[in-house]
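Reviewing the structure listed below.
Removed from the display is one protein chain of the complex; every other protein chain stays in position.
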Amino acid sequence: MSAAPQRRYAGIGWTVVAAVCALVLAALWVAPLLWALSTALRPEYETISPVFRFLPQDWTVAAFAKVLGAGNVPRWLFNSALVALLVTIITMAVSLMAAYAFSQMRFRGRDLLFMLAMLAFLLPFEALLVPLFRMMNQLGLINSYAGIVLPQVVSPVAIYVFRQFFDTIPQDFREAAVLDGASPLRVLWSVYLPMSGNIVWAMAIVTFIGAWNNFLWPFIIVTSGDMMTIPLGLTQTYDAFGVRYAQLMAAALLGAFPVALAYIVFQRRVTHGFLAATGLKG
Amino acid sequence: MNSPSARPRRLETVPALLLLAPFLAAFLLFFLIPAVQTLYLSLTDSSLTRTSAFVGLANYVTLVNDPSFWASLGNTFYFSLLTVVPLTVLGLVMALLVDRFTRAGPWLQGAFFLPFVLPISVMTLIADWMLQPSAGIVNHLLGMQRAWFADVHWAMPMVAIGTIWWTVGFNMLMFLAGLRNIPRELYEAAALDGARGFALFRYITWPQLKPVAWTAFVLQLIASLKIFGQTYIMTTGGPFNTTRVTLHYMYETAFTQSDAGYAAAVAMAFVLIVVALSLTQGWVARRLGRQA
Partner (left out) sequence: MIRRRHLPAALLVACALPALTLPRTALAMDANAPAVQTVRMWTLLSGGDGARMRELVERFNASQQGVRVESTTLKWGEPFYTKLITATVVGAGPDLATIHLSRLPNLAGGGVLRPIGPAELAAAGLAGADFLPRQWAKSQHGGATYAVPLDQHPLVLYYNKKLAGQAGLLDGAGRLKPIEGIDALTEAFRKIKASTGKPGMTMESAQSSYAIWRLWLSMLAQQGLPVVADGRFAYGPAGAATLARVAGWFQAGYATPGMDYPASTSQFMGGNAGFMINGVWEVPELVRGQAQGTLGFEYGIVPLPRMYRDASTWADSHGFALPANNDNPMDPAKVRAVLAFVAFVSKHSLGWAEGGHIPAYRPVAESAAFLALQPNAQYAAAARNVVYDPDGWYMGAAGPLEAIASKFLPAPLSGQLTPEDALRRFETEAVRLLRKRAPLY
C-alpha cells in the first residue's frame, strides 16, 4: 500500500478547516469581479440608490452598450491588442535569436555580454523614464505605436528562459544540422524552434499579458486619448463617464476580458511561463 | 548533454553578432544609453527637455537633505511591509489548499491567480468603487461612510489590500511549484516513521519550501519597492503625500516640476537601494541553500 502522497495532513479536523479556508478565500477572491459584474449589469440610478442590493433589480446591459459605443473603449482595446501583439512577436524573435547565440555559439565576451544583459533585469525600468522619454521625443516617436512598442522588447527574462532551455537540448541535433551546412539562423529555425514549442508559447503568452497590462511606459509616452491602451484609457474614464459606476465597471470588465480569456484558455501555458521566469521547475 | 565526440568549435563571432544584433540594438538604445544618461543627468541641473549646467554631486547633497525624499522612502517601505509578509503567507496557504484538494484544485488556482493577469486599472477601478464613501459595498457592509483613500491611516492599507488581491496568485504559483517538487519519498518515509499532520509540514514541507519562500519574499519585496501605478491612480500620493512612494516622487519631480536632474538623482539613489537588496537576497539565498 502507498499512502496517497497528497494526504500530507491526515485527519478529518484538518480537512474541514482546510475546506472552510479554501471556500472563504476563494469567495473573497472572486467577489470583487462578481460585484463589478453585478454593478455593470444594472441601470445607473441603481448603483447610487440608497437601497443597497447585491443583485440588480432591473437587469440591463445598457452600461456595456454605452461603453462599447462610446468610441474610445473599442479604440483602446484595439490599441492594446496591436501593441501587445507587436511586442510579443518582436520580443520573441529578438529573444530567441539572442538566446540561441548565447547558448550555442562561441564568441569572445559571450559570458560578459550575457551578464550585462541580465543586469537590465536588476535595474528598474522606472529609473530610465526621463532619458527614454527625451529620446523618444527627439526621434519623433512620442504618441506613436513604435514609441510604445519598442522599449518593451528588451526582455532579459525571455532570453534567460530560452537560453536555459536551449542548453538542455542535446548537441547531436545541432551538429547534424551544421554538418549539413546549415547557418546558425537555419539551425535555430529548423531544429531548435520546433523543439521549443511549449516554452515559446508559454513565454509568448506571458509577454502578451505583460505588454497588455503595461501601465507606466504607455502612460509616459501616450499623449492623446485615441492612442491610449486599455490600462491607460480606463484610468481616464472618470473624465469620460463621470460618476457613472455601472459604465465604469463595464469598462473595467471589458478591459479585463481579453487577458482573462487568454488565461482561462491557456491556463497551463501561462502557469508554465510565469514559473519558468522565476527559474523554478513547474 | 553534450555529445562526447564534440570537438572544440571555432569562434563564430560574426554570425553570433548578427543573431544578437536586434537585441543589442534594442538593449543599447532602450537600456544602456538611457541608463548612462540618467547617471549623467543626475549630475546636472536640467529641465525636462534641456540638459544644462554640470553641478557634480549637488543633486545628491540636496537629496540627502530632502525630507520629502526620505518620507517617500518611508512610505515605500511601509507599503512593502504591509504587503510582503501577507503576500508570502497567503501565497503559501493558498498553495497548500490548492495542493490539498485535487478536484477543486484547478478552480481554486484559477480563482486566486486570475487577478494577477488583469491590468492594474481593473483593480484600481473596482477598488475605487468598492471603497466609495457613500455607495461602496465595503462601507455598506461595515455601516460606515468613511472616505478610505482620504484617510491618513487607511489610505495605504487599502492600497495594500488591493495589491494583495491583485498579486498573491504569483506567490501561490511559486509555492505550488515548490510543493510539487518535494520528493514523495520524503513523505512516505516520514509516514512510515509515524509522523502525521502538522509534523509532516513542520519537518518535511517547510524546510523544503524555505528557499522558495525566500525567493518569493524577495521577489515581492523588490517588486513592492517599485510600485507606482497603484498609489498614483488610487490616491495620487495623498492624503497630502502620505502615500507618495519614491517612484511617484521621481515622476512628480521630473514631469510636474520639470526638474529632470534631481529626478535622475532620485532614480539613481533608488536603483542603488534595489540593487543592494537584490545582492543581499542572493547572498542569503546561497546561505539558506547551504543549510538545506
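To keep things simple, chains are lettered A and B as they appear, and every chain counts its residues starting from 1.
Everything below uses one rule, namely that a contact is a pair of C-beta atoms (placed from the backbone, for glycine too) under 8 Å apart; a residue touches a chain by one contact, two chains touch by 3 or more.
Every value quoted in this text rests on a predicted model; they were computed, and no experiment measured them.
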Contact residue for the chain not shown (choose from B:Asn181, B:Gln257 or B:Thr280): B:Gln257
Sole residue of B:Val55, B:Ala147 or B:Leu277 that reaches the chain not shown, by the stated touch rule: B:Ala147
Touching residues (missing chain, whole complex) on chain B: 47-50, 52, 67-68, 133, 147, 149-150, 152, 235-241, 252, 255-259
Absent chain, residues of chain A that touch it: 86, 89-90, 93, 133, 137-147, 149, 189, 193-194, 197, 200-201, 223-225, 227, 236, 239, 242-243
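Note that in this section only the chains that are shown with their structure count from here on.
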CA centroid of chain A to CA centroid of chain B, Å: 15
Residue numbers on chain B that touch chain A, as the complex places them: 1-3, 6, 9-13, 15-20, 22-24, 26-27, 29-31, 33-35, 37-38, 41, 48-49, 90, 93-94, 96-97, 99-102, 104, 106-115, 117-122, 124-127, 129-130, 132, 134-135, 137, 140, 165, 170, 173-174, 177-178, 180-181, 184, 187-188, 191, 196-198, 200-201, 204-205, 212, 215, 219, 226, 228-229, 233, 247, 250-251, 254, 260, 263-264, 267-268, 270-271, 274-275, 278
In the complex, chain A residues that touch chain B: 2-3, 5-6, 8-11, 14, 18-19, 21-22, 25-26, 29-30, 32-33, 35-36, 39, 47-48, 52, 93-95, 97-98, 100-102, 105-108, 110, 113, 117, 120, 122-124, 126-135, 137, 150-151, 153-154, 159, 168, 170-172, 175, 183-185, 188, 209, 212-213, 215-216, 230-232, 234-235, 237, 245, 248-249, 251-253, 255-256, 259-260, 262-264, 267, 270-271, 274-275, 278, 280-282
